[in-house]
Structures are given as structure tokens and as C-alpha cells.
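One structure coming up, written as C-alpha cells, with questions to follow.
Left out: one protein chain. Kept in place: all the others.
This part shows chain A:
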């Protein structure tokens, strides 16, 4: 065995445990979530025989007795009530009226004697209408784009064409726009504060520079939850900020700072500012110290030297800092959840709501897929821009 081959095998052997670990506990969960956004097994799982019977039906001919009997057979089987409820909700979302139709039919089927054919049209005349069977058929395919479409406030109309949902029926686009706006606002604020701060820190020396750096690193090391709790305390109506402003007579009524956009933006800017300062600062450190004097000696005014020498050199750090802040801000959950109001919740909150609140895994998966895709693209761009894609402030 050659030396190079052995070295390669050793290296592969060393990374294998982590690869295996991440495949199972990182990529598999992400894949599970993505699959949930394109699969729809709720109705199929509860009504397997109906699914089989409907697969041969073209949707134009009147519903056949075989389809009816398959549905009766499915409804006779004891089922998980939770799964059945999900299936009925799913059918109802296809065509409203299924809730009453299904409960009606189920009890009729259960009451009917075993082994006897049952004419569903006599149970409920709606079963002789094609559109109800068509709705059941539409809910059957295992793979679906309905969640992905719904995530963008789109749906398929009766003819199967993609159309926008009724205004007011869904607010996903609005929430995505809001997420984007909050992340962009925070990024711009971080850049406006972070760029001059990094420039000052890089030009300072001795203990001043140490103080400026510690002021950035200490929050970075402090728990995100602690920092958010701190802002919660400062921003409340009787909080320090409002009390201080009242004490110096600037305001008489407390400013609304919490449970609104202002609070979210302030707290998120505080939390993410170190991610902007550190890349700019480390970029500036690599600039030779005599560059500005050189520019001055060549006749550049201070402003010119700043504009044409320093600023371009700070630009790569500013770009990667901005990307980092924007990317992290897009996925924020805790800070908006604690200091924001109902109209400041970002896409992560909606995902969490669908997952834990209503167990709508399809919608949670579809919105998660969008957030994941955007973040991954930004991360790849960031990896290209900055040599070392690290976020550790060391």
C-alpha cells in the first residue's frame, strides 16, 4: 500500500464517523422535512382500497359501484381517529362539505349490517355527484405540489391550472416579504453602525482597541436568550429606557418599544452587530499601516484617501458581514417571539406554528424548504466571498 493511499484512507477513516452522524441526524431530518412538503399520504393512508379503485377512473364517467364499495370497505375498517380527522380535513380543503358528508357516511356505514352492499347515493345524494369523487381522487396522489404552491399563496384550480389563492385566505407572501424586510433593515443598521465602529477599532491602539473589541466579543459570548431577556426588560413600558426618557422630560407617555417592529429591530441589531463588526475589522487589520500615509504623501486629501483607499479595502469585510447578518436574521425565531408582536413574526414562527400548533407537516415542510434553499444559497455565496466560513468570534 503506497504512503499516499494509506494517508488518504486514514483521513477518510477520521471523517467517516462525523459523516455518518451528520447523514443520520442532520441530512436525514432535512430530507424528511423536504419529503413532507411534497408528499400527501393522509387520505391515501386511511382509504387504501378507495385509492386503488379510483386509480382506474377517468373522472368523466359516473362513479362506479366498485368505487362505492371500496369506500364502504375502507370506512368499515377501524381507523386511527387522528389520522381519519386529518384525512377529512384534507378532503374538506379540496371541496368544502366533506366534513358533514364524511361523518354522515361513516355513521351510516358503521350502522349498516356487515357484508351487505350499501348504496352510498341513498346515504347521501352527494355521492352520486362526480365532483365529490373527483375531489377524493385529487387528494389521492402520493406526490403533490399543493404545499409548495400554498407556501407561495398559490393553488391549483378545478382545471388543474396554477392560480393565486383568494386575497386574505393566506398570508405567506406577506410573511416572506416581512421576513425579508426585517432582515434587510437589521442588515442595513448593522452596516451603518458596524462599518464606522470597525474603522475606529482598527485605527485605535492599546487599551482603547481592547475595550472596543471586548465590547463586541462579550455580547457574542453571552447567551442569545439572556440578551433577548435583557432587551425585554429594557424595552417594556415601565422599562429603563422609557423611565429614563420620562425622567429627563423628553416624553410623558411611554414610547411603545416592545411587542412591535421597533423592539424586534433594536434587539436583533444588538444580537447580530458582532457578526458585522468582526469580518470588517479582521479585513482592515490586513491593510498595511502605511497605506494611508502613502496616499496622503501622494497628495490625496483625507476624504479622498478614505474614499479611494480605505473604503474599497473594507468592502470585502462589509460584504461578508452583511451576508452573514442577513442570512442569520432570515431564520430568527426567538427574538421576534419574545419582543415582537403578532405582526412582527417571521417565517420561522410560521413554520413552528404549522409544525407544533396544527401538525400541518406539509406546510411546515414547504415553508421550511423555501427558507432552507435561500439560506443555503446565501451560505454558498458567503463561502466564496470569505476565505474562512466561520462564525466563531475568535
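Here, contacts are C-beta pairs under 8 Å (C-beta built on N, C-alpha and C of every residue); 3 or more make two chains touch, one makes a residue touch a chain; residues count from 1.
In this text, contacts and distances are computed from a predicted model.
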Identity of the absent chain, which is to be given by its UniProt protein name, from "Polyamine ABC transporter permease", "Phosphopantetheine-binding protein", "2-oxoglutarate ferredoxin oxidoreductase subunit beta" or "Glycosyltransferase": "Polyamine ABC transporter permease"
Hidden-chain contact residue, picked from the options A:87, A:216, A:265 or A:319: A:216
Listed residues A:95, A:193, A:245 or A:385, member touching the removed chain: A:193
Sole contact to the chain not displayed, among A:102, A:135 or A:328: A:328
Residue ranges of chain A at the interface with the undisplayed chain: 4, 7-8, 10-15, 17-18, 21-22, 25-26, 28-33, 36, 193, 196-197, 199-204, 208, 211-212, 215-216, 218-219, 221-234, 236, 238-240, 243, 270, 273-274, 289-290, 292-293, 296, 302, 310, 327-328, 330-331, 333-334, 337-338, 348, 351-352, 355-356, 361, 364-365, 368, 371-372, 375-376, 379-380, 383, 389-392, 394
